[in-house]
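One structure, pasted below without further comment.
Every protein chain except one is present and positioned as in the full complex.
Order as written gives the chain letters A, B and C; numbering starts at 1 within each chain.
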Amino acid sequence: MSEAQLETALTGREAPGDLAIEIRELTTRGMIDLRGDAGDGKFMAAAKDVLGLDLPTAPRTSAAWGEVQALWLSPDQWLILCPRARTEELLAALRQALAQIHSFAVDVSDMRTIIRLEGHAARSVLLKGCSLDLLSPDYAAGTVRRLRFAEIAALLHIVSERPDVLDLYVFRSYADYAWEWFLANGRAVAAIQPFGQQAVPAV
Amino acid sequence: MLIVHCPVCGAEGDETDFHYGGEAHIRRPATQDPTTVSDAAQRDYLFMRRNPKGLHFERWRCDRGCGKWFHAVRDTVTMDFKATYGITELPPRELMEAASGEWAAFFKDKLDAAKPSRKGKSS
Amino acid sequence: MSGKPYRLAQGGRLIDRSKKVSFTFDGQSMTGFAGDTVASAVLANGQRVFGRSFKYHRPRGVVGLGSEEMNALVGIGEGPRHEPNLRAPQVELHDGLIAQSQNRWPSLNFDIGALNSKLSRFIPGGFYYKTFMWPQAFWKHVYEPMIRRAAGLGKAPAGSDPDTYEHMHAHCDVLVIGAGIAGLAAAEAAQAAGARVIICDETPRFGGVADLSAGTIDGAPQLDWVHTRAKLLAEAGNVHVMTRTTAVGHWHHNHLMLFERVSDHDPEGLARGTPRHRLWKVRAKHVILATGALERPIAFANNDRPGIMLATAARGLVERHGVAPGMKGVVFTNNDDAYLTALSLKRAGVAVAGIIDVRQGTDSAAARDARNAGIEIIPGHAIAGVESGYGGLSLSGVKIAPWRKGQGRVVNESRLACDFIAMSGGFNPVVNLWCHNGGKLTFDSGLQSYRPGKHHDRIQAVGAANGTMDLAAALAEGYAAGEAAVKDGEPKAGRSKAESAPQRPLEPIWFSPATGKYNEGNKHFIDFQNDVTAADLELAQREGYESVEHTKRYTTFGMATDQGKTSNLNGLGVLAEATGKTIPEIGITTFRPPYTPFSFGSIAGSLTKNLFLPVRRTPIFRWHKAQNAVFEPVGQWRRAYTYPRAGEDKHQSINREILAVRNKVGLLDASTLGKIEIKGPDAAEFLDRVYTNMFSTLKVGRCRYGLMMNELGFLIDDGVTVRLGDDHFLMHTTSGGADRIAAWLEEWLQTEWTQYKVFVTPVTEQWAQFAIAGPKAREVLSKLGPDFDISAEGFAHMAMKQGKLGSHPVRIYRISFSGELSYEVATPANLGRGLWDAILSAGAEFGIEAYGTEALHVLRAEKGYIVIGDETDGTVTPGDVGLDGLVSKKKADFIGKRSLEQSFLRSAGRKQLVGLLTEDPKDVLPDGAYAVRAVKDKPPMEMIGQVTSTYYSPTLDHSIAMALIENGRSRMGETLSFPLDDKVVKAKITDPVFYDKEGSRQNV
Partner (left out) sequence: MKSRYSIFSLARNAMNYHKDWERAWRSPAPKSEYDAVIVGAGGHGLATAYYLAKNHKLANIAVVEKGWLGGGNTGRNTTIIRSNYLQDPSIAIYELARSLYEDLSRDLNFNVMFSPRGVMMLCQTEHEFRAFKRTAHANRLAGLDCRMISAEEVKKIAPIINDDPNCRYPILGAYYQPRGGTGRHDAVAWGYARGADSLGVDIIQNCEVLSIRRDGGKVAGIETSKGFIKTKKIGVVTAGHVSTIVQTAGLRLPIESLCLQALVSEPIKPVLDCVVMANTVHGYLSQSDKGELVVGGGTDPYNNYSQRGSFPALEHTVTALVETFPIISRLRMLRMWGGIVDMTGDRSPIIGKTDVEGLYVNCGWGTGGFKSIPGSGFVFADTIANDRPHPIAEPFGLNRFIEGRLIDESVAAAVAH
């Protein structure tokens, strides 16, 4: 039997040229859903031993150590990001380190599709489908937020700013819908520049 | 569209980012021993609802945030949220005192129980 | 059409005379200029009648300056791009525009419906409640269609909308609604203090009525100031400026909808694909209403004739568009503002026959200016009637008479020749948005109108919207509100100062009596569009419809497309006079969103067609599609229902798929099944609480079917749960139940059994999951290269394994929903397609076939397995479906246990699940058919139960059905009758397991 073939939700999808932003699917990322009590020092220490980072405890923040990142999801839940190839090893290490601690780590690498949005219009395009105050300083680089986006549940990670790089995580089965949504709402001809320099209105 | 504030993670957002969970502080009588629960008690648990015009004590879930349940106090006429508090907690004392009708009756013994005794105060 | 010189030789600050624009009105080619509105351009072409009214079909022309227009409603565009009922003064002219008048047949000037006008005496307000009752059937078939055809105004577009719409969300510190003087000042102050500001205006321009008003700012014309502020705000960086944007509604917690008309004025943009409309959902920390005020008409006899318009509208036509409202006009007013219109007209060279002012005396700055301009003022008079030409299409003069408040009839009438009237009954602050979310109003006797009172939201009104009509005061109020809105903001804006002449107070006039007997036969219109007259309002009072809400509903006053913008207060005034009460005593009807109507397209935004609702796709979706599968929506999922081959219909393909599973092997995409991992030291105990049956006794590596009830004791979900470790379970739920059950488990853990140490993590989408089912299933599996024992002994029924199938990591469960030897294989979703293809090629030699959900359902029905949602409908207990054995007697408590003790749930005569075999094996019972206790000639017949699932079983070559029948289990062998439309089907009650009762096939 040959090597298992990877077919992600958006395999073969390419963004058309008429968009105000760049979008593409990230396919090489592994994800682990980690549950545990942030108030339990043993848990936090064991997680740090494996991941090399302090799990973020401040809501909606993230932390990184090398190629491993941890996104805060809830007071007792994190999404651990790593190269896809390292998922199995990291998961095994976590499970071993946490064996005696009430916790749970599970591989969810295939559960979500990551759509990366890049460009100065990334936030304004996203704002056509979500009600968060993405233009406020609350959404600086590193911020993580679960949200309702165009009728679906999603997770937003502000990767970097100026120019914006935003990762939008949607459940795999919704990936096509999300993609189609960006094709419709991301068109350059419909771009909006909220605030900033505006055309002077007629008088 | 209401703005709801989650006391667990601090997220604030549209009501559609949250899930409304109905009346707060409903005790499930069967959790202890279903055989001791009367028909009327079971009916009250399942169906009877406080339906105040004014302060209401209710449950919400931070559906698109941290996923945690919490309690809120909301005025059903003005829609103002007066407070949010933990899912296993009682409301702030002043709001228990401000409650009316059936809620006032419900909180009465809680307020009595929480009343600091003189002795407790001086010691 | 006449070539009358309605376009003035000069003037009209908004039009560009170098750019001619061609358009059509009712098929007639016309030209206008860039900067015209449909109203100004059509009027410039000498066409005064724009449409017909709702009830009497009276000819109507332009009355208003903007969105308050209630008469000149036109349809714009053709075919699927047609849009009815647009207000002509709001529609910006563009080349190629097609406008149509409405509510007339066959033509605007000759309208059959105008017969209603002749009959108007017989059809007063509310007349339809008093007649059309006989004969009964005539209402639906004769009277109602007649009424419906006559009403309705414009026509719907033909076909599906070719344009796009979208939404936008925004947060701001301060939202300023209205970019007139007060609004601009507020925005300037707020932005200077560092706030994020959005300022929007309904019109295409900033400035409000600065170009039509008296007074200066910083010693210069108001427009100069507006220019600098518009530039300042646009370039500030922390301000979003919007034109053509109406704030349509205000909801709880300062949630507002702004309706932006992005491309209606710009057909080229539309052709490029710009959205037509955009709906902004704005969350504002503070709202400032600077929505101005709207002028009131005056109720005099036949005040609806084309050529009678509001004074500001007449002024706007002259000043903005260089259009004369007529050859010679009179101004009819109770306030100073309308004097500006007389001056405008005079300056533009339009004859003014006089200013008829109901107030006595002429001692005011406005009057001085008018006199200096040579305009006659007729104080203490009112218009008592108009003279009009054939069919009311034109105006030739007015009758005037001395005005005394409260007088019943007119004396000493005289006449003035004119062909248009500019009227002003005072101004009403635009308080609609103030009221949308429960703001209170207070009556202002100076304005004789309502202005904002108390509000529980952070919202403030400024300028004319607040009843502050004086320019300097409005400007100061704007600044102050902008600063106050920003809590910690330092006032930074250098304040401008305005100056304007003081105004004389107005004198209210709600009703101007006509010649002849009081109130008889003359129509004093209050609500023009809905043809509601002062007499109608009085009639409603006489008949006991006393509440203003009753009056409104009985007469339909205030219910037209302008929602009472111009009629509301006049109606209250008339009611007050008729009843001897004050206006506040009359009360006021509630303002509801939207402020002006906005498109449904904008509400849907981009969520139409492929984006309407998400379709969830499994990892195998593309394969299904490539096979031309018929799909079935299950929740938001699309599942393959069956895979018809060339020449097959659905039934044939379903039967083929079923037989493939029974005789060979089949492959099902079951990825949609809910999957929830549950882990923690209390996981087993927790599962004992949520399932009716016991899970703490399940051995590691084994699977068990579980039933879930809600607290009412009714079934809500089922599925197989697997014990992965001592403290670790994997729960399968129904596809539709996945999210619901995961949330349900969280809720119980967080709110009731908080002592449990359990984590619940939904992992549905991590896995692609397939059922390989059929006698050849093991052979197929074997060919896939399992790295684990798959022998019958080594991998028993209801066991699970983890390992690899070739290169695919899998979890594999030996469970069966078909009754055949069956394996459910799960692999990470992104590997799913690869495994699917591998299984198909491995199974090829065994004749493997993919089967869809319908085959699955027949297969399970043959085995008597229930489907939640088919056999259950939310009122069914485990006992009802014969699964009492899965309700633990040992466990102290589980969800729903107590409710099973309620008397009705234990009562005799409950419906119980049984099988049915029809007498004629080919006769498939219809879905949901009911059995009756006794067949009668005609209904009603007593029903004793219903079919829950019904299929033709190719395996048995017999129709089979499952049904819930009263006391069914004790009626085995009994024959039931199912009366259908055309026949009675008889079926015998049997055990619901039709096939392989011993279960030997799955245990091989």
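The rule we apply is simple: contacts are C-beta pairs under 8 Å (C-beta built on N, C-alpha and C of every residue); 3 or more make two chains touch, one makes a residue touch a chain.
What you see is a predicted model; the values in this text were computed from it and never measured.
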item: Contact set of the excluded chain (shown chains only); value: B, C
item: Residue of C:Ala34, C:Ala501, C:Ala743 or C:Met941 in touch with the missing chain, whole complex considered; value: C:Met941
item: Touch with the omitted chain, as defined above, among C:Ser53, C:Asn85 or C:Ser263; value: C:Asn85
item: From C:Leu607, C:Ala683, C:Leu730 or C:Ala829, residue that would touch the chain that is not displayed; value: C:Leu607
item: Residue among C:Ala185, C:Ala629, C:Leu712 or C:Val758 that touches the chain left out of view; value: C:Leu712
item: Listed residues C:Glu543, C:Glu685 or C:Glu779, member touching the removed chain; value: C:Glu543
item: Touch list for chain B against the chain that is not drawn; value: 1-2, 14-16, 20, 22, 39-40, 43-44, 46-49, 51-53, 56, 58, 74, 76-79, 101-102
item: Touch list for chain C against the chain that is not drawn; value: 54, 80-85, 121-122, 124, 127-134, 136, 139-140, 144-145, 147-149, 151-161, 165, 249, 251-252, 255, 257, 281, 436-438, 519-521, 535, 539, 542-547, 549-550, 553-554, 556, 561, 563, 590, 592-594, 597-601, 603-605, 607-610, 612-613, 615, 632-635, 641, 712-714, 717, 734-737, 853, 857, 867-870, 872-875, 899, 902-905, 926-930, 932, 938-941, 943, 946-947, 979-981
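Just so it is clear, only the chains that are shown with their structure count from here on.
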item: CA centroid of chain A to CA centroid of chain B, Å; value: 34
item: Length of the line joining the C-alpha centres of chain B and chain C, rounded to whole Å; value: 33
item: Overlap residues in chain A, where contacts from two or more other chains coincide; value: 131-132
item: Residues within chain B bordering two or more other chains; value: 14, 67-68
item: Contacting residues of chain A [partner chain B, same complex]; value: 59-60, 73-75, 77, 131-132, 145-148, 153
item: Sites on chain A touched by chain C in the complex; value: 1-9, 33, 35, 76, 102-104, 106-112, 124, 127-133, 135-136, 150-152, 171-177, 180-181, 184-185, 187, 189-190, 192, 194-203
item: Chain B-facing residues of chain C, complex; value: 251-253, 255, 283, 438, 456, 711-712, 743, 746-747, 750-754, 892-893, 897-899, 901-903
